[in-house]
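Every protein chain except one is present and positioned as in the full complex.
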Amino acid sequence: MSAPAPIAALSATDLRAGYGRGDDIVRGISLDQAPETILAVIGPNGSGKSSLVKTLAGLLDIRAGRVAVTGRDVTRETPAKRVAAGLAYVPQEANVFPNLTIGENLKLATEFLRGRAGVGPEQRERVLGLFPEIGARLKTRAGDLSGGQRQMLAFASALLANPEALLLDEPSAGLSPKIVGQTMEAIVRVRETGVTVLLVEQNVAAALDVADEAVVLVAGQVSLRASASDMKAADLGALFFAKVA
Amino acid sequence: MIAYLVTIAILVCVAALVGLALNLQWGQAGLVNFGVVGFVAIGAYAAALLTPQVGWLPAMIAAGALSAALSAGLALLSIRLEENYLAIVTLGFGEVVRLVILNEGWLTNGALGIPDIPRPFASLGESIGGDAVFIVFALGLLAIVFLALEGMARSPFGRALRAIRDDATVTSALGKNVFLLRVKAFAVGGAVMGVAGALHAYYLTYIDPSQFTPIVTAYAFMAVIAGGRGSNVGLLVGAGSIMALLEGTRFLKDVIPVIDGVQLSALRLGLIGAGIVLLLILRPQGLVPEPKRRAADVLPKAGGGR
Partner (left out) sequence: MAAQLFFNGLVTGLLIALPALALTIVFGVLKFANFAVGSMLTLGAYAAWVANVQLGLPLFGAAAIAALTVAGAGLLADQLAFERLRARGSITLLVASMGVSLVIENVCRFFFGNASRGFDVALSRPIRWEGIRINQEQITIAITVAVCLVLVDALLRFTPLGRAMRAVADNASLAAVRGVERRTIARLTWVLVGALLGLAGVLAGLDRAIDPLIGWNYQIPIFAAAILGGLGSPLGAVAGALVIGVAEEMSALVIPTNYRQVVSFSVILALLLFRANGLFGAKAARK
């Protein structure tokens, strides 16, 4: 196996970050993710999963370390510039603009990304094709959507940026099992279009079903990285709670 | 020159009292009060009107009590409001006080003001020298209020206030009555502002509405920011340095002769504004930061000390 490693779609090196003047919450995380893979990030509540993706997206100040998208260093870039560099993000909560209509949410997702390749009418057709019920209700206020529909809108908004890498923070939270299944299918389809997906999930079983690899985060650090199939066999309960104390 | 320094010292005392009051309300309890001047004015007018009738001590107590009562009343109505709304309600209160003073001439003599307010210990002043006696009086008053407020800051009441400021939800979950504590903080602050107004009236022996503009409020904010929100010692330093700065600008007139009186006062007020912003940016903790107290201090544990 001596072929040169492909440039990682998403890479974090010794990343440290925290809120305000508080302690580090992300405590030295390094990740390299090969293109067109799905990496599941799992871990107990409060282990810093959301903080990690916020840091990658640029919403949390990086105190040390480096973030790169397809080899391009974006450590010092604003969140907006990172989207333009190909890194899209769907937050865990509050992931649509409730006082804007669906149509406006979708428009807003692309109109400040001029210059990003592949953002345009064709991409919009393609994405709305993935989520037909969104495209049918452009005049509805996003705040009036159901949880599942809102998740779809958030997903669609992120995809409109034609990202290289997509950060998803618990897309299945609060959804019924059937919708969770659909969401996971959608994630697989997205990967098939060439997008690299970093998937934070509480629903470990569902995440490992679709992921190629998985990392376990405990107290802001990576405590285990393995292929999804190996991870399924591991005793996650012991892993989750071993190092917390 | 000595007389001038005495004047400054007395003005610092008044400013420090107002600042201490705001430091309790805003610095420690986190409650914005943009109507500071209204409470000071109420105290000044109460003292001016009552002193000839009942003597200075009862009048001063009444000034503090009236200001405290109105402050508590306003707090009862509005303290639940989020800070942006509290700010405008208190600002409006200050304006209403100004309008009432201006328009209720039968009581306040309107724009003409009230002259010949008797000073405390006036007879003693005649034999020793009026300002010498008065400065002792002013410093004594400041010392008493300072010690009382400092004691309060260290008491469970003070700790609870700071806890509320830092996290109201958690504090109320700990069983504290957040609403009542806030109203109390506002009332005590109001009382001190009223007393400061009385001292102001006694010193000048003449008051009129033009002395009570929103600038008084701005001074107080600057003193609190300069001194470090929450720190009473810092507040004294803050009030002192502001007065030094302001009085220093008086001499600008000699340096830059083209400036007239209006320009000079504009310059001073502008400096206050710029000072507020600059200090917020450069010295977020103020000159003397609030002593660090841990969350555990709030809990009613055995010992309960700092």
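Chains here go by letter, A and B, matching the order in which they are written, and residues are numbered from 1 within each.
Going forward, contacts are C-beta pairs under 8 Å (C-beta built on N, C-alpha and C of every residue); 3 or more make two chains touch, one makes a residue touch a chain.
Values in this document were obtained by computation on a predicted structure and should not be read as measured data.
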item	value
Options A:44, A:58 or A:171, residue touching the unrepresented chain	A:58
Option from B:114, B:141, B:195 or B:225 whose C-beta touches the chain left out	B:225
Selected residue (touches chain absent from view) among A:11, A:95 or A:149	A:95
Absent-chain contact - pick from B:140, B:156 or B:284	B:284
Missing-partner contacts on subunit A, residue numbers	20, 57-59, 78-80, 82-84, 88-89, 91, 94-100, 104, 107-113, 157, 161
Residues from subunit B at the interface with the omitted partner, ascending	30, 32, 34, 77-78, 80-85, 87-89, 91-93, 95-96, 99, 102-103, 168-169, 214-215, 218, 221, 225, 262-263, 265-267, 269-270, 272-277, 280-281, 284
